[in-house]
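Here's the structure, in C-alpha cells; my notes come after.
Missing here is one protein chain; the remaining ones are kept as they sit in the complex.
Labels run A and B following the written order; every chain starts at residue 1.
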Amino acid sequence: MNTPLVLNEDRLFPTEPGERAIARELYNSVYNLPIISPHGHTDPSWFSGNANFSNPTELLVRPDHYVFRMLYSQGVDLAELGIGRAGKAVDPREAWRLFASHYYLFRATPSRTWLDYVFKNVFALDVVLSDKTSDLYYDTILECLAQDSFKPRQLFDRFNIELLATTESPLDSLEHHRTIAESEWGGRVITAFRPDNVVDPEHAGFNDNIDQLESLTGESVSSYSGYLNSLRVRREFFKQHGATSSDHGHPTPATADLSEQEAAALYAKVRSGDFSAAEAELFRAQMLTEMAKMSIDDGLVMQIHPGSFRNHNQSVHENFGRDKGADIPVKAEFVNNLRPLLSTLGNHKNLEIILFTLDETNYAREIAPLVGHYPSLKAGPAWWFHDSPEGMKRFREQMTETAGFYNTVGFNDDTRAFLSIPARHDVARRCDCAFLAGLVKTGRLSLQDAHEVAVDLTYNLAKKAYHL
Amino acid sequence: MNTPLVLNEDRLFPTEPGERAIARELYNSVYNLPIISPHGHTDPSWFSGNANFSNPTELLVRPDHYVFRMLYSQGVDLAELGIGRAGKAVDPREAWRLFASHYYLFRATPSRTWLDYVFKNVFALDVVLSDKTSDLYYDTILECLAQDSFKPRQLFDRFNIELLATTESPLDSLEHHRTIAESEWGGRVITAFRPDNVVDPEHAGFNDNIDQLESLTGESVSSYSGYLNSLRVRREFFKQHGATSSDHGHPTPATADLSEQEAAALYAKVRSGDFSAAEAELFRAQMLTEMAKMSIDDGLVMQIHPGSFRNHNQSVHENFGRDKGADIPVKAEFVNNLRPLLSTLGNHKNLEIILFTLDETNYAREIAPLVGHYPSLKAGPAWWFHDSPEGMKRFREQMTETAGFYNTVGFNDDTRAFLSIPARHDVARRCDCAFLAGLVKTGRLSLQDAHEVAVDLTYNLAKKAYHL
Partner (left out) sequence: MNTPLVLNEDRLFPTEPGERAIARELYNSVYNLPIISPHGHTDPSWFSGNANFSNPTELLVRPDHYVFRMLYSQGVDLAELGIGRAGKAVDPREAWRLFASHYYLFRATPSRTWLDYVFKNVFALDVVLSDKTSDLYYDTILECLAQDSFKPRQLFDRFNIELLATTESPLDSLEHHRTIAESEWGGRVITAFRPDNVVDPEHAGFNDNIDQLESLTGESVSSYSGYLNSLRVRREFFKQHGATSSDHGHPTPATADLSEQEAAALYAKVRSGDFSAAEAELFRAQMLTEMAKMSIDDGLVMQIHPGSFRNHNQSVHENFGRDKGADIPVKAEFVNNLRPLLSTLGNHKNLEIILFTLDETNYAREIAPLVGHYPSLKAGPAWWFHDSPEGMKRFREQMTETAGFYNTVGFNDDTRAFLSIPARHDVARRCDCAFLAGLVKTGRLSLQDAHEVAVDLTYNLAKKAYHL
C-alpha cells in the first residue's frame, strides 16, 4: 500500500499547544492574502505565450537546482536527468523515475515541503512520491498540464499572485513583458534591472555586452560618462516595463567612491581586457556606488545579493553549464565594504538599498546594526539556502531585536520554480506566524500588535519596500 | 480607547507549562536580590548632585542610543529630537511626541521591553505609549520627576542597587565619586579605569591627554617608563575611589609582547604623531599587555570590549558627534590576538581578564574554549546589541557546555540609561531562569543545582569576578 500524502494543518507552528493556537490564529488572518513576489527568476515567456507546460520533469526537476544538486550529491548523473549541454536525449518519464526513487533524500528539506505542497494542492495527489508511485505521479501531472486550467496565466491567477517580478539583463528586449502588458490578461508581471553582465569585468562577454549597450541606447560607450549614460537609458527603459528595482549579484558587497578621473581610467583599463582581479573588484565596487546614485535619481530600489562562489565545480560547469547547483556561499563582510557608498549616500532620503546575505553570521553582527541605523538600508529576507524554516527562524531571532520588523522587507521567493511560489510563501507565512506566536506567548509582543505585524510581514512591507 | 499596558508575569519564560513552572520557581528566588551593576556608563554627577531629572525626553530619549538609532533608521531627523551639536532648540514635548508616534518600531526589541517596564513600574503608567497617549505620558512622567522620591539617589535606593560602577577616563578628577563617598548617603557608586584616550594613538587628543597625565601625576611622560608610571599612579588614584576594574574599548583584542626597547621606541613614534595604522594597533596591543602586568600588581580586573567600528556614519559623526547609534560591530578574533599576552601572563594567579565580544561567532569557537582552559580568563555576558533575550539565549547555549557557568561573571547592564537598570537586570534574571529551567526539564541539571546556579548568576558571580 502506498503511503498517504498528508499535509499537517499545523505544520511549522510551535509545538506547545497554547503557542500553536496563537500561531494558527495569526496564520488564519494572513494565509490567503495576495502574493507579492518582488524578486525572482521565473521566465516571462511563460506568461506572454501562455503555452502549456510540457511534462513533470521539464517543469519540476530540470529547472530546480535545489532538486538536482541533492540528487547529484548522492551519485545521480545529471545527464540521466536530461540536464546540461552534454545531455543525451532522455525520456522524461525515466528521469522522473530516477527522481522518485531518490525522493527520500529530501526528507526534512524545504524542497520536500514545497514539492509535497505542490503535489497535493496543485495536482491533488494523495500518496507520497516514491519509486512505486512514480508513474502514477507522472501520468497525473502530465494529464493536468495538458489542461487549460494549468496554463501559466491560469495558475498565476489561481495562486492569487498580485505581482510577480522577473529579473532581466540590461540587454534584454523585454518583449515578453511588453506582450503581457499589452494583452487583455490582468496579471502583473514586471521586470527588474540586473546589470551584472555589463558592470562585472569578469563576466563572460563583458566587453561585447557593453558594446551592445551602445547599439541599444545610441550612447557612445567609449567614455565612462557615455557608458553611465547608456545604463541610465536602459534603467529608464526597464522602468517603462514596470521595473521598480535593480539587482546586483556581486561576489562581495565591496563599494568604492572613486573620483571621476579615477573611475574613468579604471573603466578604460577593464575595457582594455588587461586588468587584475583587484581592478575588476574595484570596478564592481565603484559600479555599486554609481548604481546607488542612479537610484537616487530614478527611484529604483537596489538589491545587493553578494557572497556566492559561482560554478565552484569546474567539471560540472564545463560539462553542464551555469546554475547547476554548484554555487557555494562564502564569508561576507558588510561593515567595511559598504562604507565608501554609505559615507557619501547613506543618509539620502531617496536611496533604498536591500541587503541580502548567504553568510548568516552577518545577521546579528552587521546587517541588523546597519539597517537599524542607516535610513537608506533595509534587510532582505533569509535567502537561497536559508529560505527554509530553520533559516527563517535564525533570521528573525538574529535580526529582530536590533533591526525591528520595520527595517525588513517581507518575503522573497527568489525562485525559478513557478509552481513552488505559493508553497514558499505559505512556508514564510507559517514561519513568521510561529515566530510571532512565540513572542506573544513570552510576553514580548501583544496579540493585537502581532496581528498587525503578521499582515505587514506578509503583504505591506514588500509593497512599501519595493515601491509597488 | 487606549490599549492597556500589561507586563506579562511570565514573560521570557519557556512556553511549555512544566518548564515555565520551574523557571517561575527559580525566578521567585532571585528576582528581588540586590542589583550588582559592575560595568556601566551612568553619570556620577546625578548621584553627587542629586538634582531632579528635567523631563521625559532628556531622561529617556536623548541619552539612549538604542532608541534614537531606531528612530533615525526610519527617517526621523536627530535634530528634531534635539540631539547633537547642530541641534536647534527643540521643545522636549514635541520630541517626545515624535518618539511616541514611532513607538511601534520597537515591537519585539529589548528597548520596548525595558521601556514598558520603566513606564509601568517606575511611573505607574497603564496604557501603551502611542501618538494618542504621548501627552498623557509626558505629563505623568514630568510630574513624577519633580518629586523628591524620583531624585537619582532615591531611585537608586528604590531600585535596590547594592553597587553601581561608572566608567571614567584617567584624566577625570573623580570629584563626583568623592562627593558621594563623603556624603551621608549610603549608596555605593564606584568608578572604573578606562584608559582608551591615553593608550590609543588614534584617539582624538591622544598626545594632549598624555601631557595631562604628567600634570596630574608628576611623572614625566617623556619616557615610556615614566608614561607607564603615570598610569600606575592614576590606577592607584582610581582604586582609592573604589575602582576594582579597568576597561578597554579597543578596535580588536590584539595584544603584543614587545621588549622594553621596542616598546619605548614605539612610544616615541606614536608620541611624535607620525605613525601608521599598524603602529597604532601595535601600541594598543602592547598596552593591553602592560595593563595586564599592572593588574597583576594592583589587582584591578581587566575588561576587554573589542570589535566596534565607532562612528561608522561619517555625516552623523560630523553633524551630531560621537555615540549617536552609528557604532557597528565587526568580526573579532581572540585566539591569535590574545596569545602574546597569554603566553607571558595567562597562567598567573593574580590576573583576571573578562572578555566581551560583539561577534557571537566567537562564543563557542573561541571564548568558551579559552575561558574553559586559562585560569586568568572569564567570559563577560552578552554585550550591547546582544543584551537581549535572544542574545542571552545564544550566549548561554553556546558558552555553557564548554565553559560551564563558573567561567562567566554574571550580568552587566552597561547602560547610560539609569532608569533601565532594574528592567535590564530583570530581563537577565528571567532569561537565566528560563535557560536553567530548560536544563532541568531535559535532565541536564538537578532542580537543587539550578537554584544554586540561579543565585550565582544573579549575584555571587558578579561580586566574585569584580572583587566586590
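As a convention for this text, a contact is a pair of C-beta atoms (placed from the backbone, for glycine too) under 8 Å apart; a residue touches a chain by one contact, two chains touch by 3 or more.
Predicted model only: the values in this text are computed from it and were never measured.
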- Which listed residue, A:Thr140, A:Ser169 or A:Thr361, touches the chain dropped from view? A:Thr361
- Note on the structure: Of A:Leu142, A:Ile210, A:Leu228 or A:Ala326, the residue touching the omitted chain is A:Ala326
- Item | Contact with the hidden chain (one of B:Lys120, B:Arg365 or B:Lys463) | B:Arg365
- Where does chain B touch the missing chain, residue by residue? 14, 16, 18-19, 333, 335-336, 339, 342-343, 346-347, 349, 361, 364-366, 368-375, 377, 397-398, 400-407, 438-439, 441-446, 448-449, 452-453
- Item | Where the unshown chain meets chain A, residue by residue | 3, 6-8, 10-13, 15-16, 69-70, 72-75, 104-110, 112-113, 128, 309, 312-316, 325-331, 358-361, 385-386, 388-391
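We take it that only the chains that are shown with their structure count from here on.
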- Message: What's the distance between the Cα centroids of chain A and chain B, rounded to whole Å?
- Response: 40
